[in-house]
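Some notes on the structure that comes next.
Just one protein chain is left out here, and the rest sit where they should.
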């Protein structure tokens, strides 16, 4: 009988890390406050106790050094899983990501590799300042050599981390802080999932909504709203930013003829642009309306909830955009 | 009589910096090797001699500290012009760009400002390694609060820097190393240009090619090739990535019905995606063929010329893409 | 009024502001988390006693005390933290990232260490634009391990800029101890690596802090370059509002409460002959000030959503 548990997203992360430490040789887990404290959000709870300080350890506030350490140790036999507490902090260590981790396999002609995982979490929450609310997938997506996944459910998080840990590529697991408390069924002994692949979460015929990360919540809610108004939207969770599964999206759009893309990151230069460009190319002539994007504002995110409310995609705005494509 | 000189791109940069130091109060110029050595490419030649060490000075290899210094000094009365030697090095200082410089005006509700200029240069050259060949405009474009310009000619470079220096916003002037030796007429006493605005460099009726930075050279050459084959391409230099002039591009596409976007940065997540998405939305129903992108490969750039040759957009590839849209 | 009495009053303002904020947070009126400086008040107060209105101050997310000492409007600060259309930053910044140009408060920073390069820039302006002004930046002990701080310290020394770096060593970075994260006993030992004069002082005594600050600030004002002051202190509360502090050994906070700046200053004042009623009157005055500010903040409107795109650019 499959081992199924009802877990919160953050608990699922914890289980996946535990699985990694138990199952994948030479896995180590490090970051800030991940050992004795068990992680600022509890992702690494009890791992230090159960696997010891050699495998699970705390580090100084030195993200550049520890992402570099992740790379160097991955090149030489370990399988590090590093935690960047908020995705915003990645920018202090961006050189190690863009100029080092992403490059080494290619520039060594495949002789070195970087089998490492960087976990982080992103998104805005009420009162969070502009330095704690970035959504960073587009910066990563534009950096060839990286794999990037944005899980949206406990099961997705569990599987994404396991897939990432056994991968020989550097993988960013970009979790969502707002989704951490959400519960769902997790099959702990599930087969590993292959890397990549979008998922049709809500099948529909009239229009396609694609989202990822926190924004999926709003997208699904928009789907419900639309259903109540007689519009049958297909909602797709993009899941993996890299590798990118354009097929699933394009297949959906080929069917519906309409596409709304939603994400929390600013619209300009966001990954929605890439996706729109790709689908625009693939589905040329089959689109019945322009592809619409519903995104975070082109501004640093404000902290006050009164401003945040209009700064990020809501179900209303996504549903509105779909209705607009329907009347186009 | 207007004062016109025939200058190389790098000389034009030097003139613009000289103009800034002479004309704009409290301007300072700093970076690595910019003072006594006159800059690794000669951009700051003789400025230290003529304006003194208080205004033009060399710094340790500490990009984070000096971009932070640019921000702090801009907030408090100076107008710093900082040089990042290769755009790739920006990633070591990315926090100061993304989480600090881009934010301060917004997060202070307009009470602080960051009137600073960061000059850098980008692009690949034969033998340059993956850490000296990035094109970074898409990372910047996705960071609201920044202005970004990619000049392609000596006169553009001269004017872009002057416009940047008098702006009250932080402006990235992303120069092109490959274009530094190219000569052109520069009117030294020209009126300042407003910020923003694409430019139709080659008018045409059959298809639109948009490019920026080094890739403009290939785009214009493609225009010539196509002309020889009877295809009248309109070539647009996007110039400013932010603010973005979609109108000029959309107007062109409304006329031609065809768009090819070319840039050196990797295609995935590149700024071409954003532009394609915007034009796709604006020109829906008026496109006669899918928007095509001709870009750098989705890989770190290889150093060997034999590999570089196929890694970046060439005139041939751009012309080929245009021909393909013609037959779509 | 004696020097200590004034310092005591100012520490009380910060303490009461922070305590009140904790209450308001419990009432659900503060979105997001807050990082209180309760226990560390002697540091902003001691240093700021030496600052002039056109000097600059940069702090961290634990920087309410510094903003208050700079002279930010208390109602504006409460309002900012409560997500209102405040006079400070319009509600855009909130507790951990607020700034106030009107009083030369460069601002807090929520990226560890990142304020130091920015403060270095303010020091560059002070130097180049003249007037003997200085730039002060406060960071935590944990920040000393960030590359940005290292770079900025070296650069301040090389350029001989008027920068005073105050390291508020409260022994912890979030939930880990500084002694597990460095291999020096005092962080001031790092000053030598930059050729920067550095000293470790009792950060729970505002007079001691002020004395160290006087030397450093005078050095900066007169072209003598940067200084580092490591001020030893303890936070009496959690790292942030929701911190249960499981990681702190039993009795640590209780012991800290015996030697915290307000307890010590009050004892010293009593010792020096002030009577308790006098001190209670000061406290009551401060309390009224805080209550008035909070009441005023509660009347501030919420930010207007239609302004959300304002001030991205000039």
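The first chain written gets the first letter, and so on, giving A, B and C; residue counts start at 1 in each chain.
Note that a contact is a pair of C-beta atoms (placed from the backbone, for glycine too) under 8 Å apart; a residue touches a chain by one contact, two chains touch by 3 or more.
Since this is a predicted model, take the numbers as computed values, not measurements.
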Visible chains in contact with the missing one: A, B, C
Residue, one of B:52, B:127, B:181 or B:194, that touches the chain absent here: B:127
Contact with the hidden chain (one of B:11, B:62, B:76 or B:252): B:62
Positions on chain C where the hidden chain makes contact: 145-151, 154-155, 157-158, 180-184, 189-190, 192-196
Missing-chain contacts mapped onto chain B: 32-33, 36-37, 40, 58-62, 64-65, 88-89, 91-92, 125-132, 297-300, 302-307, 309-311
Touching residues on chain A - with respect to the absent chain: 26, 28, 54-55, 57, 59-60, 62, 64-78, 80, 95-96, 99-100, 104-113, 115, 144-145, 147, 167-169
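FYI, only the chains that are shown with their structure count from here on.
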Most widely separated chain from chain A, with each centre as the mean of CA atoms: C
Between chain A and chain C, centroid-to-centroid distance (C-alpha), Å: 36
For chain A paired with chain B, centre-to-centre distance based on mean C-alpha positions, whole Å: 30
Residue list for chain A, restricted to those that touch at least two other chains: 64, 88-89, 91-92, 129-131, 297-300, 302
Shared-contact residues (touching 2 or more other chains) in chain C: 90-93, 97, 109, 111, 114, 147-148, 312
